[in-house]
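Note that one protein chain of the assembly has been removed; the remaining protein chains are unaltered in position.
Now for subunit A:
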């Protein structure tokens, strides 16, 4: 369960990331966050695992307020998986190494630093890779995989955390339509099988309709739509977003034009600057 309580975020440069965000997610919900670049989707996701700290208000995950000491945050993040548009794997490392780092927060810090993982950790890695269909890539270098495969390795990394919540920041924005489908269905399947609460930001309204159980629309840091996929009709969203809605819809009418080099389109000022997104 995730609860946002009057969450506001104002960046040091004066940009308002979030305005009075207030909603709850039940366990097992698959929520798609939609909105244009800069609407606050990434900021919202990052308040859930404390990578971004709200200026006011608070976020609760499983009844516990996000924040506190570095140790508290580490423990909390251990239960929250996150995947990214750019996959964010360690390219020269093997798939196995990339996935097993998901176990770090569950171990004694010294053991984790020394890479002393136990049998169960390795079994979890194999099971997670099996779930995303990459069990045969265990010892391959991560940067030798295709974009879609790399994203599924990232999903496996999140799964070995044994999380209750899975966050995904534009997980398919750099992928071709086939890989997009594979990654979305993997996310949906692990949510079904493991009863995870999933929060995914997407550019594409049709994708949100197809995969999510609930859609939350954002604009200028505010939640402007919150409803079921059936309620998120073109007319309704068109009313809320105006001309911007056409842009949102057109943006993913042309997935081919994005190329499949794994980089995707340049994110023109996505809602947090690099300094802010980094942890202390």
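We take it that a residue touches a chain if its C-beta (ideal position, glycine included) is under 8 Å from a C-beta of that chain, and two chains touch if they have at least 3 such contacts; residues count from 1.
In this text, contacts and distances are computed from a predicted model.
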- UniProt protein name for the omitted subunit, picking from "Malonate decarboxylase acyl carrier protein", "Heme exporter protein C", "Phosphonate transport system permease protein" or "Cytochrome C and Quinol oxidase polypeptide I"? "Phosphonate transport system permease protein"
- Among A:74, A:120 or A:189, single out the residue that touches the unshown chain. A:74
- Item | Among A:2, A:32 or A:51, the residue in touch with the chain that has been omitted | A:51
- Note on the structure: Given A:2, A:44, A:59 or A:89, the residue that touches the chain left out of view is A:89
- Item | Footprint left on subunit A by the chain that the document does not show | 49, 51, 73-78, 80-82, 84, 86-93, 97, 101-102, 104-105, 109, 112-115, 154, 157-158, 161, 167, 274, 277-280
